[in-house]
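With one protein chain withheld, the remaining protein chains of the complex are depicted in position.
And then chain A:
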């Protein structure tokens, strides 16, 4: 068994069981999911900014200009930043990945599964 796993792709896997769609046009569902993921990441960033601002206020060590002019200083920092972007995109575009997985491995609907399970 592999020890190294592609955790970014795996984290956005679809669960087994056909995905329900509630809007008449699945495109609406798709865009809503992407929008909510972006909304989530904006909330995360807002909380992070709040942490930073409170810490700066408390310690008074970093100026606004330090932040404005900062660029990655090491290869490691560059990779950390790019990994963050890759994770972010995997998160926001989760539904597109899951629809591809459904195409590759179609599932039964949950109504059908409920009937199957009732016989198990």
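In this section, a contact is a pair of C-beta atoms (placed from the backbone, for glycine too) under 8 Å apart; a residue touches a chain by one contact, two chains touch by 3 or more; residues count from 1.
Assume contacts and distances are computed from a predicted model.
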(message) Just to verify: the chain that's not displayed, which of "Tungsten-containing aldehyde:ferredoxin oxidoreductase", "Class I SAM-dependent methyltransferase", "Carbohydrate ABC transporter permease" or "Phosphoribosylformylglycinamidine synthase subunit PurS" does UniProt list as its protein name?
(response) "Class I SAM-dependent methyltransferase"
(request) Touching the absent chain in the whole complex: find that residue among A:53, A:78 or A:111. (result) A:111
(message) Using the document's contact rule, name the residues of chain A that touch the chain not shown here.
(response) 1-3, 5, 7-8, 10-17, 19-24, 28-29, 32-33, 36-37, 40-41, 43-44, 47-48, 51, 87, 90-91, 94-95, 98, 107-108, 110-111, 113-114, 116-120
